[in-house]
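Working notes, structure below.
All protein chains but one are shown in place.
Naming follows writing order (A, B, C and D), and every chain is counted from residue 1.
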Amino acid sequence: MAAKLPTLATPSFVQGLTLGRVLIYVLLILCAFYYLAPLYVMLTTSVKSLEEIRSGNLLSIPLNPSTYAWSKAWGTACTGVTCEGLAPYFWNSLKMAVPAVIISSLIGSINGYVLAHWKFRGSHIVFTALMVGCFIPFQVVILPMARVLGMLNLANTTSGLILVHIIYGMAFTTLFFRNYYVSVPEELVNAARIDGAGFFTIYRRIIFPLSLPIFMVCFIWQFTQIWNDFLFGVVFGGSDAQPVTVALNNLVNTSTGVTEYNVNMASAIIAALPTLGLYLVAGKYFVRGLTAGAVKG
Amino acid sequence: MSAIRNTNDASKANKVLHATRATGVAPSLATPGKNKTAQFSALAALADIWLPRLVLSPTIIASLIFVYGFIGLTAYLSLTESRMMPNYEFAGFSQYAALFEIDRWWVAAANLGIFGGLFILFCLITGLLMAVLLDQKIRAEGALRAIYLYPMALSFIVTGAAWKWILNPGLGLEKLMHDWGYKNFSFDWLVDSDMAIYTVVIAGVWQSSGFVMALFLAGLRGVDDSIIKAAMVDGASLPTIYRRIVIPSLRPVFFSVLLILAHIAIKSFDLVMALTAGGPGTSSDVPAIFMYQFSFTRGQLGLGAASAMMMLATVLAVLVPLMYMETKGAAHGR
Amino acid sequence: MASLSIRNVRKVYPNGAEILKGIDLEIEDGQFLILVGGSGCGKSTLLNMIAGLETVSEGQILIGNQCVNNVPPKSRDIAMVFQSYALYPTMTVRENISFGLGIRKVPKEEQEQIVSRVAETLQMTHLLDRKPAQLSGGQRQRVAMGRAIARDPALFLFDEPLSNLDAKLRVEMRAEIKLMHQRLGTTIVYVTHDQIEAMTLGDKIAVMKDGVVQQFGSPQEIYDTPNNLFVAGFIGSPSMNFLRGKLVQHNNGLAFTLLHADRSTLLPIPAEFIDVAKLTAWQDRDIILGIRPEHVTDAVSARCAETPEGYHPSAVDCMIELTEPTGPDTIAFTWINGIRATCRTHPRSEAAPGQRMALAFDLSKAVLFDPETELRIS
Amino acid sequence: MASLSIRNVRKVYPNGAEILKGIDLEIEDGQFLILVGGSGCGKSTLLNMIAGLETVSEGQILIGNQCVNNVPPKSRDIAMVFQSYALYPTMTVRENISFGLGIRKVPKEEQEQIVSRVAETLQMTHLLDRKPAQLSGGQRQRVAMGRAIARDPALFLFDEPLSNLDAKLRVEMRAEIKLMHQRLGTTIVYVTHDQIEAMTLGDKIAVMKDGVVQQFGSPQEIYDTPNNLFVAGFIGSPSMNFLRGKLVQHNNGLAFTLLHADRSTLLPIPAEFIDVAKLTAWQDRDIILGIRPEHVTDAVSARCAETPEGYHPSAVDCMIELTEPTGPDTIAFTWINGIRATCRTHPRSEAAPGQRMALAFDLSKAVLFDPETELRIS
Partner (left out) sequence: AEVEVLHYWTSGGEAKSAGQLKEIVKEAGYGWKDFAVAGGGGENAMTALKARVIAGSAPTAAQIKGPSIQEWGKEGVLANIDEAAIAGKWDEALPKVVSNIMKYQGHYVAAPVNVHRVNWMWANAEVLKKAGVNTMPANWDAFFDAAEKIKKSGALVIAHGGQPWQDATVFESVALGIGGVDFYKKALVQLDPASLTGPTMIKTFETLAKIKTYIDKDAAGRDWNLATAMVINGKAGFQFMGDWAKGEFAAAGKVPGKDYLCAAAPGTDKAFTFNIDSFVMFAQKDADAKKGQLALANAIMNPKFQAIFNLNKGSIPVRTGVPKTRFDDCALKSMDDLDSTSKNGGLVPSFAHGMAIDSAKAGAFQDVIAKFMNSSMTPQAAVQALAKAAKAK
């Protein structure tokens, strides 16, 4: 399964700067503007002063860029009675997201392995039934989940949050992995079985090493979902395990106070940095991983 | 898999095979302990049958409790008079009756239809278009792909404010155009009760279409080269090839995309909350917000549960036929 | 080394499809069994059942007299080579070969010894540190075989191991497998749908169709006396010609009516070689005459063919429709009794499309079939 | 219908790799050209350039005397059949066939007529409403051909159209393609790496290697007088035996030294058939003798082979290592001059592994090669 990236045959004579290609670039660049506009607004606003924001145009270029808002957002902005900026919550989020992403991906991986290569009577139904989990509105699960977490003594802990994210991430990770593993030839598993390898050995030695592309996809997807989650964080995070999204929400929202838009925007970008970074660094593996099999229906 | 011929190697191998025979090397190459394993065989056979189920069972159990159990619980709550906190006294279908009486519910339901439909449609169109364009051996493909993809990385808590500003006629685009001298330019959907839901579509498409693009791009990269060549020889132009051959063959990708988009559309909460908070008035309300507010802010848990059940019913009504069609289509070889 | 018995084995898949309908096969220790048949006839299913990768619905599979129905694959002491080679893509060749040994807790040094011995035998010592993706098709095939050999199993299973190779390499690897069998003397079950492989490799061939063994015997037996139309048509390349015609009384014997171009000829059935007693009942009835292309040849080849003493093939003038010069022979096609018949002629026989040519029909090696039951009559 | 000229065509891919290094080929209207060669030698590249799917880096391609270097594929009046068939997966067979017609704005009724005519010709009327996924390999292949035929182009291009089929089907489809060519008389360029296809189908064969045409000629020409070792080894199955040895003076003529089993024998070079004049320079030097398996046979076959008058092949006693009974012949392997030599014997010649047997070497058809340049000497 060499990572092969065939390009759609556009025979070379279509290339060269024909009118069509100019049009393609124009369209692509126009699209790029659409996608970049909010980022532009956020970035410029975050380096403007409040005065400039109140008086000027949102889309105007900042006249006196300053990093005041950024340092405040990171270190001193109030997110409640404490005014330590986003920094502490950032670590909360990491402590939550990293294990949750890894564990839910691993579970999805082994589930996918079973569903693709160890089919048993009814495994197809199990798969379909698991997929319903993708569609349950999270608001529905808040109260019962709270009860369960309370019973498990996990309420308001990072572990509790991790558990919740794992449970509701499993459906998607299983889907990704199962679709990928279906494209791994059955014969590979059979060969290993004959070689004497058991269920876990085959997974560990044969399947797992093949899974890098799909783990990339899964990591990116799950990390995005979990890092950006607000609802679970606010409800199950309690006061100790609040993730950065909750802090950001606290920082941005004010019912009866002054709004510092520049700080808000800076915080917003800071809160998004890990996911942004992940997309920039691993974006190409994402498409590659999807190509390798995650999208087959 | 290209079969690279290597006559040389083969004949060398022949020689050695012959040589081994000639020199009479013992045929037995290895003698691993043969009977050691036999005694465990029955156990091992059982392990291979039960391990997969065992491994899957935590997921199944979790799913039974945390998905189906909770859905069941919600279904039951929707049949009670639960107010601020759950109350397990059965009360029949009064919550549903009450729900259907509420205008705002119907607004929310209609909005989900508008938003879901347009959101999915435009995500598909822009995603596919960009994927096709990006597939034309574009110079800066990596950079453009990153640009299209990054909104997926941001939560709407983050970008809602930016969009709110851009779309706000007094602050954003409209003002900019006015400042530039286009006085007649008007773009005030955000503050227009009839149009607000469409701004949600704009922002939603912004956020998700990059991901759709990535999925389609992956699909396009998997299309057999020779099919396109065949179509070119058949005389089809590039647009025709895409329209008639390549895109129809992306059917499984369409299915995955639909699944993911439907999931985003139905669960969209942050997006609407951050952009319009359901406003102006309640004109851009969606079921997820409706349910959240009634369940948690207004202390009408029973009603909220009823609305949740309606949401789930809608999901199933849309999804089950879709899945059925797909499996049937796949069985018949697309 | 072990014998293999397959006793009335049936396979019904969970979806209700009955794929194998009572298979009975028996081979001795060290024999080479070929399972051959069209696509989807259940060859792989049977092989997987022998390997333990599929459950046995009914019947018994015995390896070395031990019933293995409930023995998992890893305890059956078998090795298998797959069509797609199924090399572990993330492991080097060395790791691929030693994987099964490691699992079986063979000590490290011994593993290394075995690997290097196998690699030497198969001439791939220089490939040991490559990954499968860096190998050519033939090399991969060889690694797959090496992996199997390293385990030194009692039974080798091959599932179309050569069908992903191109024709030339296939011929080479075929010889190599045969040599390996001669040297190791292991019992082998080999699945193929290539009748040349079947003919050249096996001690025994089981020709399968629709989950039923049509014929089980030695290659020559199957080639010379196929049980029925299917086997006759399946084994041999180019295929046997099936001429539908009538048997008529002729010169105190029987003759087969031949329609070719625009005329009709009678081909006397040589009573010396074909049991005419059985045939009298077929007089004046439709029958199918099966004759292999190499028995419909040009005059020169016919003269030189080792026909039994005293028999002279009948020559018939036919119109050649198409010729295919393969080098050592030329395949010619002509139209006889409503079918396109294949003949094998000498490359210098000057068979040319559109021209007439005398073709000698060597009926001493022909077989006759009942058109209804499709079974061989004589 | 059109002739095709390829004039000093070169291809350099954007990554700088020079894949074709000056190809010169010329075929007439209605001829069947085979491009054959190992994997990666540039066959598909050349075919794609003829189709217009790749640009021509240098040189000219002329279809029917018109230079098409800058003509897009759709205007070249060609049809192409691909190895993977490249059927449009979402369309039915009918739509697949009529797609190209629709694009060319052929009226609906006419399209229907063409489709049904093609379907009838290829006997696939009952398949018209199926999707490709519902077809077997052979059926798909036939649809791909139907799609090409429907367009009635001046030039057919085939890129390994049969290599995804199993051996039996391949033989059938080969005949069908040849018949189609006879019937339609269209010019065809056909890429394959199967030398049997090359031999049987083509009017002209171009044997390619590393982007260079090694030999261009009729099948027989190439089979009998290969230009060099590569061509000789490539064409013919089983491959020609290349015996490395010395030429020595012998009985007023030359002889080739043969080492077999444990003895050495001299094989006289028949001066009547091989130009000895050229060979004297090679006396006592290493040389390669190329001899095809069918020219190393058992006594019976040798007696019957159509050897030229007055020449008697020399018989040599050899040890048989392995036999492969294919049915009509038996391939035997023996060890001569340090290589495993392939011989083609009669199935009843009783060649048995491990036994000695007299093999007749028919040197009248042998070719000699210079081991340095690998070119044919005589």
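Keep this in mind: contacts are C-beta pairs under 8 Å (C-beta built on N, C-alpha and C of every residue); 3 or more make two chains touch, one makes a residue touch a chain.
Given the structure is predicted, the values throughout are model-derived calculations rather than measurements.
Participant: For the chain omitted from this view, which of the shown chains does it touch?
Facilitator: Within the full complex, the chain not displayed touches A, B.
Participant: With the full complex in mind, choose from A:T18, A:T67 or A:T259 the residue touching the hidden chain.
Facilitator: Reading the full complex, the residue touching the unseen chain is A:T259.
Participant: So which of A:V235, A:A268 or A:L290 would be touching the chain we can't see?
Facilitator: Residue touching the absent chain, from the options given: A:V235.
Participant: Have a look at A:A69, A:L149 or A:L188 and name the one touching the chain we're not showing.
Facilitator: In the full complex, the listed residue that touches the missing chain is A:L149.
Participant: May I ask you to list the residues on chain A that touch the chain which is not drawn?
Facilitator: Given the touch definition above, chain A has residues 54, 78-83, 142-143, 145-147, 149-151, 155-156, 234-236, 238-240, 246, 249-260 touching the missing chain.
Participant: Considering the entire assembly, which residues of chain B contact the chain that has been omitted?
Facilitator: For chain B, the residues touching the absent chain are 81, 83-86, 98, 101, 103-104, 164, 168-171, 188, 190-193, 196, 273, 276-277, 279-283, 292-294, 296-300.
The definition used in the following text is that only the chains that are shown with their structure count from here on.
Participant: Counting only C-beta pairs in contact, which chains form the busiest pair?
Facilitator: Maximum number of inter-chain contact pairs occurs for A-B.
Participant: Using mean CA coordinates as chain centres, what's the chain A-chain B distance in Å?
Facilitator: It comes to 13 Å between the two C-alpha centres.
Participant: State, to the nearest whole Å, the distance from the C-alpha centre of chain A to the C-alpha centre of chain C.
Facilitator: The separation of the two C-alpha centroids amounts to 55 Å.
Participant: Using the touch definition from the top, which residues of chain B touch two or more other chains?
Facilitator: As it turns out, chain B has residues touching two or more other chains at 2-5, 7, 11, 14-15, 18, 37, 44, 48, 229, 232, 251.
Participant: Show the residues in chain A shared as contacts by 2 or more other chains, in ascending order.
Facilitator: 9, 11, 193, 196, 198
Participant: In the complex formed with chain D, which residues of chain B make contact?
Facilitator: 2-5, 7, 11, 14-15, 18, 224, 226-227, 229-237, 240, 244-245, 248-249, 251, 332-334
Participant: Which chain A residues qualify as touching chain C in the complex?
Facilitator: 1-2, 121, 185, 187-188, 190-198, 201, 205-206, 209-210
Participant: Can you list the residues on chain D that touch chain C in the complex?
Facilitator: 39, 136, 163, 166-168, 171, 174-175, 178-179, 182, 193-196, 199-201, 219-220, 223, 234-239, 292-294, 300-301, 303-306, 321-322, 324-328, 331, 333, 340, 344, 346-348, 353
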